[in-house]
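Only a single protein chain was left out; the remaining protein chains are all shown in position.
For clarity, chains are labelled A, B, C and D in written order, and residue numbers in each chain start from 1.
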Amino acid sequence: MNLSPAARWLLRGAMALGLAFIYVPLAIVLINSFNADRTFAWPPPRWTTDWWARAWDNEGARAALLTSVKAGLGATVVALVLGTMIAFAVQRYRFFGRETLSLLVVLPIALPGIVTGIALDTAFRTVVAPLGVGKGLLSVVIGHATFCVVVAYNNVLARLRRTGASLEEASADLGASTFQTFRYVTFPLIRSALFAGGLLAFALSFDEIIVTTFTAGAGTRTLPLWIFDNLFRPNQAPVINVVAAVLIVLSVIPIYLAQRISADTASGGRL
Amino acid sequence: MSLLSTDAGRSGSSGPARRLAAWLHRHPSARLSALLSAPVLWLGVAYLGSLAVLFLSAFWTVNSFTGEVVRQPTLDNFRTIVTDAVYRTVTLRSIGVAVAVTLVDAAIALPMAFFMAKVAAPRWRRLLVVAILTPLWASYLVKAYAWRVMLANGGPVDWLLGGDGNGPGYGLTATILVLSYLWLPYMILPIYAGLERLPDSLLDASADLGARAGRTFRSVVLPIVVPAVVAGSIFTFSLSLGDYIAVQIVGGKTQLIGNLVYANIGAANNLPFSAALATIPVLIMVVYLVAVRRSGALEEL
Amino acid sequence: SGSSGGGANPADGKPPKIDKLASLGAGEGQVNIVSWAGYVENGTNDPKVNWVTDFEKQTGCKVNSKVAGTSDEMVTLMKSGEYDLVSASGDASLRMIYGGVVAPVNTDLVPNYSDVRDFLKMKSWNSVDNVSYGIPHGWGANLLAYRTDKVSPAPTSWSVVFDNAAANAKHITAYDSPIYIADAAMYLMAHKPELGIKNPYALDDKQFNAAVDLLKAQNKNVGEYWSDYTKAVQALKSGNTVAGTAWQVIVNLAEADQAPVAAVLPSEGATGWSDTWMVAAKAKHPNCAYKWMDWIISPQTNAQAAEWFGEAPANPKACEFTSDKGHCDKYHAADAAYASKIWYWTTPTTRCLDGRTNVTCKDYAAWTQAWTGIKG
Amino acid sequence: METPAIRLTGLRKSFGGVEAVAGVDLEIADGEFFSMLGPSGSGKTTVLRLIAGFELPTSGVVELAGADVTRRAPFERDVNTVFQDYALFPHMDVIDNVEYGLKIRKVGRRERRERAEAALAAVRLEGYSHRRPGQLSGGQRQRVALARALVNRPKVLLLDEPLGALDLKLREEMQLELKQIQRQVGITFVFVTHDQQEALTMSDRIAVFNAGRIEQVGTPAEVYDQPGSAFVAGFVGTANVLRDKVARAVLGEDGCFAIRPEKIALGGPAGSGPAGFGPAELGEAAPDDVTATGRVVEAVYAGATTRFVVRLDAGSPDSTAQLVALQQNLRTSSVDVQSYRDTPVTLRWRREHAIRLPD
Partner (left out) sequence: METPAIRLTGLRKSFGGVEAVAGVDLEIADGEFFSMLGPSGSGKTTVLRLIAGFELPTSGVVELAGADVTRRAPFERDVNTVFQDYALFPHMDVIDNVEYGLKIRKVGRRERRERAEAALAAVRLEGYSHRRPGQLSGGQRQRVALARALVNRPKVLLLDEPLGALDLKLREEMQLELKQIQRQVGITFVFVTHDQQEALTMSDRIAVFNAGRIEQVGTPAEVYDQPGSAFVAGFVGTANVLRDKVARAVLGEDGCFAIRPEKIALGGPAGSGPAGFGPAELGEAAPDDVTATGRVVEAVYAGATTRFVVRLDAGSPDSTAQLVALQQNLRTSSVDVQSYRDTPVTLRWRREHAIRLPD
């Protein structure tokens, strides 16, 4: 766009300040992972790599990470499947309740996590528990999937809107049955949207604590729950900074990959 | 092998999948039902059902000593909420915080998203998106705690503002600041997506008609990006409205509606009263969503 | 009120009849525990802090634990029916007993029980009508902590956080739970004898309102309420908190980091906790639960747990096994006089716990609701 | 008669309230180059989609080679389509796009490749096999779409405004190519366009659509020279319409008549007029010719032709007493055109070129 140099500099400045706002606290996390003080006194009185060593052989963190990854993957897969189905229905058909459905998809993420959490918890205890199925990883997956559906839905819907139905018609025209069309045309076309949506859904699930608090069973501890448990123990809190620092660094990989996969995931996908 | 030779025509291969596909083609409503069945069961029956059960229980009470739920319909819970001034205070405070967080985020996100979508070179654009997405992976709790450290007496924020006690310390201001921080990416992304779709020619057209950058921003960019901002506000507003953890960490003695809901379920074990309290944010959000749907923002999510 | 209702109440009934375990059988292979942070450590947090692995090896019972932040959360978790065992404080125990959530405990099946200090046994927070509902774990006081550089002379009274709190406005802290109303009541007991408070957990209307008013006045000067102790330590160290409630462990941690912090048991006394291991009424793994109760109060384990968390162990023999030989002294573990100044957390009920029968007292539900109002 | 490649009987299609196709009966012969012409929204695309099977008709029957396929899925019909937006699969390269239909029909790898390459050769795209559609120009894409459809050797090829997005130059080239290919492979082409010129030069027959119905079907010459209605006369090419008083004054007949601008010969007054614009240009009058006089109101030079707007002496001052005449710039130099304005002229045309239209 044609902007005056002053306007350009102003915007550049705003961007820089914004990034600083985002990254200074993260830098603090990183610094605190070397802060010898157990409650992160500022400025750090002494430095240590002790926390990194302890984090390294912290089985609890690793187990929790694994649980989180499992829950995240489960929720993401369910969300992708459901979200894609809804997106297809909404984009390709006109039916009674279509508007309501698109509102319903947004509801779980728009309602406060605590409402979703206690509602699912109550339902689980009154309906599922009597059947002898206790809360566990599955209930976490269900809880997370519920609010992740919208992310998959939004990404797939945006893609479907953009590609339109003519490619699928072309495929049918060339003799492909509905299933072949999905396999050869539709799926490859929405794949990058699914990837972008999946990544965001996974991130949402991975960082969710409130819904997890209410849906996790006795033996199920996701990473946020582990962090929550340990943040309030002075002997443990610093280790958490290490874990967080590692997460930040690791997360760049999938996000960067998603950016590379195709130009249209470069917008970071839709929430 | 030339185009002129004739072909046997469409091969007769018609396995069961093909026949099913053909049948589905002739019956669009069957196709639609197949697509909708699972989602409707999940969201329409299971999720809405859960919410219904929850709100039904708002009309029950709990035996204060044993904690047993007493399933006799009563409006007691709602009566308490309406008559006790503290619930009104907390509700208004929570809405205020949610609105403030939304405004702060919109104010920060707009220039950033605009820079990313319209000014930065495409190669930078990619990196900036990564830079905005990455913090989503740093644990919410850890970030909130980092802010607790920064806001501590004599911490970095005080230092930046010139000395002990100059910062906001822990309290309402800190709550708004930290929630704004936590939800900022959720505002930037939709606005960025919205601006990316805004044709550059509109900006040119505005300049062509005599508008300077500021005027173009006010008269063209802002109105068009409103649905995207509203889409982002669904996140910032609802996440703030329901939060109770960040408040505990940096809110000082502040309590928000989420804290009350949590205190009554997680602590006082009074599910019915929690459920009654939870109707407040739910009502606010449903009203908000219905209003927002008209702006087309749900499509921008 | 919104949360009181009819049904079982100590005023008009007894706890539901639940049988205690008659004899110990083979372990079920696992046990689900709700506990305070630091009571169930398996080395995953700190490899050196681990008393679960040996238990699992010896008994074959795999331990799943869930940490609760507050007593109220513990009750909630136990009511979910997914847990076998809980380390309940006094303000939770009766609710669970009367709610039928926990069963009486057959102390005969817990050999180490005999070693537990007598002043912890068969108390109002762990027994009803001479039936034991649990095994004492350890105890501690809610002390008055203060910054020695900001508060001088050294306080000897809770007035520093009540009547004189304005001197440190915005830097007072208090424990974030309805049970904290008892701290105010205890203060009034000393300073407003005309209210006739005999037991800070037994408050009639007038007494209760006086305590609530005191706390509302205090609220103006409070910087923050705390319920997790990292927050409390950090606030004390940074100076966000200058005076207020703290546990011994909080003070110890702050002192260890050279913060100018000290604690005192003020002249008015203090509230405190005494934790009890209780077994769920519908425990799916009762045998493992009993094995854990015996294990956790065994001298070595009780020492480790008490030291890690920072409290006085219930088993005097534990004092020999603490790595800091001064631990039991520091926490006044054997100091009966000290212990006598503590009002242990107890769940308030409509039947006044101080024995009055001419008035009804405010029950915990009322306390909960008042607490919301106090914080505003 | 032979079984037609396509037979549509009583075909109707409504979308909600809108009747997009309001009763169409049509037979298209085997090997025909058949065009559908009509304004935007007249239902051309919808008819094509009904033939391909993308839409189910509200009522009516679609037959292909004599078989009723009304309720068959697109993948069960021996028909291929070239879409207006080409609808090339963006995630496949050119050769994969072309092979797609064969792959679906499980044609062996070798044969598939050979046929696909032959098809690409037919549209002169050898060497482009491994480009992605995004790396091709509009004209190239159009040809890939054509190859992708042709390689399946369908009985019928449907083309929906395949040249709509191309610029004039490219469009003319592609018209020639399409026509050549159709002659070569000899399959039935159903070609949708809204460009009259295109329809006229390429088709064996044309159907003119209007508001969901067919107004006229016929050869280009029939449709152009004998329009069945004012609509067809106006839509297919430019037409002067004379009616009422003006028709009576000029033609000496009552009714409504259409005359094509190029059918009107034009001559200036002897001597005084500009070059190449004398009475000679009018030629000899045949016995039945119609002659009228008027004055040039506007003369627009358009390269190959000049367009004259002439106000007729007869019938004036009625504003409809005006005729547009076309004159090929055969000998006239373009500079002359400027001087034609306001010149008195004589117009002459054959009586049979004034076509009587139904009122």
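The criterion applied here is as follows: contacts are C-beta pairs under 8 Å (C-beta built on N, C-alpha and C of every residue); 3 or more make two chains touch, one makes a residue touch a chain.
What you are looking at is a predicted structure, and each value in this text was computed from that prediction instead of being measured.
A.B. asks: Please pick, from D:194, D:213 or D:341, the residue that touches the omitted chain in the full complex.
C.D. replies: Of these options, the touching residue for the absent chain is D:194.
A.B. asks: Which residue from D:224, D:257, D:308 or D:340 sits in contact with the chain not drawn here?
C.D. replies: D:224
A.B. asks: What subunit D residues would touch the chain not displayed?
C.D. replies: Touch with the absent chain occurs at residues 39-40, 167-169, 194-197, 200-201, 220-221, 224-225, 235-238, 260-263, 265, 300-305, 307, 326-331, 333-335, 337, 350.
A.B. asks: If the hidden chain were put back, which residues of subunit B would touch it?
C.D. replies: So the residues of subunit B touching the unseen chain are 199, 201-202, 204-212, 215, 219-220, 223-224.
Simple rule for what comes next: only the chains that are shown with their structure count from here on.
A.B. asks: Indicate the whole-number Å distance between the mean C-alpha point of subunit C and the mean C-alpha point of subunit D.
C.D. replies: About 90 Å, centre to centre.
A.B. asks: Centre to centre, by mean C-alpha position, how many angstrom separate subunit A and subunit C?
C.D. replies: The separation of the two C-alpha centroids amounts to 38 Å.
A.B. asks: Counting only residues that touch at least two other chains, what does the list for subunit A look like?
C.D. replies: 40, 42, 175, 177, 231, 237
A.B. asks: Considering subunit D alone, which of its residues make contact with at least two other chains?
C.D. replies: Each of 53, 73-75, 105, 152 in subunit D touches at least two other chains.
A.B. asks: State which pairs of chains touch, listing all of them.
C.D. replies: Once each pair is checked, the touching ones are A-B, A-C, A-D, B-C, B-D.
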